[in-house]
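Okay, so here's the structure we're looking at.
Of the protein chains in this complex, all but one are displayed in their positions.
And now, subunit A:
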Amino acid sequence: MADHKTNKDQRYDRQLRLWGDHGQEALENAHVCLVNAAASGTEILKNLVLPGIGAFTIVDGHRVSGEDVGNKYLKLSCRTVLLNRAQATTELLQELNTDVSGNFVEENPDRLLDNDPEFFHRFSLVIAVQLEESTCLRLGSVLWNAAVPFLVCRTYGLVGYMRLVVREHTVVESHPDNALEDLRLDQPFPELTNHITSYDLDNMEKKDHSHTPWVIIVAKYLQKWCREHDFQLPRNYKEKEAFRQLLREGIRKNENGTPEEEENFDEAIKNVNTALNPSKIPTAVEDLFNAEQCENITSQSPAFWVMVRAVRDFVQAEGRGSLPVRGTIPDMIADSDKFISLQNVYRERALQDAAAVSRHVESHLQAVGKLPECISEQDIRLFCKNAAFLRVVHCRALVEEYGVDTVHKDEITSCMDNPDSEMVLYLMLRSVDCFYQQHSRYPGVYNYQVEDDIVRLKLCVHSLLQEYGLTVNVKDDYVHEFCRYGAAEPHTVAAFMGGAAAQEAIKLITHQFVPFNNTFIYNAMAQTSATFQL
């Protein structure tokens, strides 16, 4: 263990506490491509450069304009007005963190797609900002075929938009906010039963009695209950209340018959509800067991799926229908010895279960001609610890969202039951894209255009709705509003989206925490947001 931390440890301390050293390593090995160094883009990159991403490459063919300087006052200054936007932005971002390697390509993304689409294959993630619809769809297609994750981000007036496109994103460490403990009180494993049996509550010394972990107490009384109730656990509220009463009666009394203060019993009573939850495999995990990728393990199978399969095998064999034991217990009132020995019972069982899973992993790897070292013991243990929290996210291709036959009509229509739902903002964004297709510009950019563009934009809305057969009502107010925006990119909205998009990028790179699926809309007017699957 290092006595004094390295400079990097110190610098990144506050974020290492969130995603750990292994998460940081993933970040430092990543190379992100930003297409368009508009304000939203530089905000996103700033939030990736600061935490120490390995490298970034900006693709942008624009020159810096007066508008850019007005919008990114922290990034550019007057002297850079003559430079190309990609270079100017790269230099300023580099300054934020010298560990990061910054590159730029002064080229229009359309030209790159024409001449060298494979340019994009090298990146861990591509982020496109303020990109025209046609280029976006082209880029989306290239990236989908190369299985490179794609994050589209837009700031349009007071509306923010993000769309994630990724074939399959697996998450082992989802870090759920409120996870239930894995105590197995409803079906204790043999070592736990033995440990519980070693306690003789009735004949203990007073001090021991009041410092016995609540888990032991509940387990003991559960044994008693089961003997008297035909081996059925307390099921409904009435029975659970009766069980709680049983615990209350177990509190030692003093010479006068008044119950002593035994906080561990109070804890036991408080935890009855959750302690008696059946140890079930979550549906999300069952779905993974039933997935095609789990059923057919090949030499191409990612480690994630090999481990899912191994856990499934475990569940069907050694696990007897249960996942590997997690191995952690919450803190509880107890003396050190009793707590540590209880903790060790769970910990050792978890190691045992992980070893069994490991054997299944090995046999699958061997079966497809791969070495067992491919998947480390550490990874297997981490996987087992998180077995109940595994998540897989699929964010479908843009071409499906845009396809007349594959559009998610129902989702759109049902959201629009409320005509002020954030869905209307999505429809407006699609409409301004139609407008751009027709007029090679966005509506209302110059004052003199606003009034006429309202009529034109309304036509776009109608044709969009007709094309997709959407019988929804888009209020005129929104057409009005989107003309007013004039495709502006206000910095406050860009800052918000920059933070939001950067965090999703970090989730994609570290494979920790769960990314959104798949469309996020931010309404900066009302400061509300929504996520849709489109």
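Operating definition for what follows: contacts are C-beta pairs under 8 Å (C-beta built on N, C-alpha and C of every residue); 3 or more make two chains touch, one makes a residue touch a chain; residues count from 1.
One rule holds in what follows: contacts and distances are computed from a predicted model.
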Taking the list "Glutamine synthetase", "Sorting nexin-2", "NEDD8-activating enzyme E1 catalytic subunit" or "DNA primase large subunit", the UniProt entry for the undisplayed chain gives the protein name "NEDD8-activating enzyme E1 catalytic subunit"
Missing-chain contact, candidates A:Ile340, A:Val399 or A:Val455, resolves to A:Ile340
Had the left-out chain been drawn, it would touch subunit A at residues 1-5, 7, 10-18, 43, 46-47, 50-52, 65-67, 69-71, 73-74, 77-78, 81, 95-98, 157-158, 174-177, 211, 331-332, 334-337, 339-340, 444, 447, 450, 476-478, 480-481, 484-486, 488-500, 502-504, 506, 513-517, 520, 522, 524-529, 531
